[in-house]
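I have a structure I would like to understand better, so I am pasting it below and will then ask my questions one at a time.
Of the protein chains in this complex, one is absent; all others appear in place.
Up next is chain A:
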Amino acid sequence: MISILKTTNLNIGYKSKKTVVTIAENLNLNLSSGKLISLIGANGIGKSTLLRTITGIQHPLAGNVYLNDKEISAYQPLDLAQNLSLVLTEKLPPSNLSVFELVALGRQPYTNWVGTLTQTDIEKVQQAMQLTQIEHLSNKKHYQISDGQLQKVLIARALAQDTPLIILDEPTTHLDLLHKVSLFKLLKKLTQETQKCILFSTHDIDLAIQLSDEMILMTPENVVQDEPCNLISNGSFTALFKDEHIIFDAEKGKFIVT
């Protein structure tokens, strides 16, 4: 098991001209290969800020983010793209891209100045589509497929980018239970078969508890990273929501509304 991304004494937040807003302090996270890691926290707790900071989009207030033992801000855009790929929540702009073309865009960090696909590129794209089981959609336009299928296509694009680390921002929103479960299972399978590290933020805590290898829990007090069973036994989930009506049932491993 190899450590891929590591943060040391990381402080995240925003800095404007006059004020510094710290969202979380002293984060020491460790993401290693072959692990499916979920990021959990209430709305507005700073999940996005954390993701933005560890992907190098936003600068940390203090501390460091290391990707493959190299400070993330020291990466050139192209190098970074070969080590880290993203699946975002934002809607795609209108276009005529087919599923194959969309997945093939993941090869951009490797292709020449006009983006010609070599035999290797095509193989990687086909492999990514096989792993996500979307080969039958290859010739469809991206706006002709369902939300669940589109999410798989976007994951295939990230796979085609061939990076040791994939980060997904709330990949299961807009999906029904069936597709949520199948997406989580797909992510799980991908980490096992490709030995990649996959980090994703989600609000589907019950499912995340059952399927993640590790979880990162963000509460106003602290941020902890551990295996789900340990987090249950040490009562971390109780602190997640500040509401008397939501109670975590440690035996069933799920939240209960009273």
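By definition in this document, contacts are C-beta pairs under 8 Å (C-beta built on N, C-alpha and C of every residue); 3 or more make two chains touch, one makes a residue touch a chain; residues count from 1.
Criterion: contacts and distances are computed from a predicted model.
Participant: When you check the chain that is not on display against UniProt, which of "Iron complex transport system permease protein", "Na(+)/H(+) antiporter subunit A", "Cytochrome C oxidase subunit IV family protein" or "Histidine kinase" does it turn out to be?
Facilitator: "Iron complex transport system permease protein"
Participant: For the chain left out of this view, which of A:11, A:111 or A:238 touches it?
Facilitator: Of the listed residues, the one touching the omitted chain is A:111.
Participant: For the chain left off this view, which of A:42, A:88 or A:246 is in contact with it?
Facilitator: Of the listed residues, the one touching the omitted chain is A:88.
Participant: Would you indicate which residue among A:7, A:132, A:161 or A:219 is in contact with the undisplayed chain?
Facilitator: Selected residue, touching the omitted chain: A:161.
Participant: Tell me, which residues in chain A touch the chain that this view leaves out?
Facilitator: Touch with the absent chain occurs at residues 55, 57, 77-82, 84-86, 88, 90, 92-98, 101-102, 105-106, 108-109, 111, 113-115, 143, 161.
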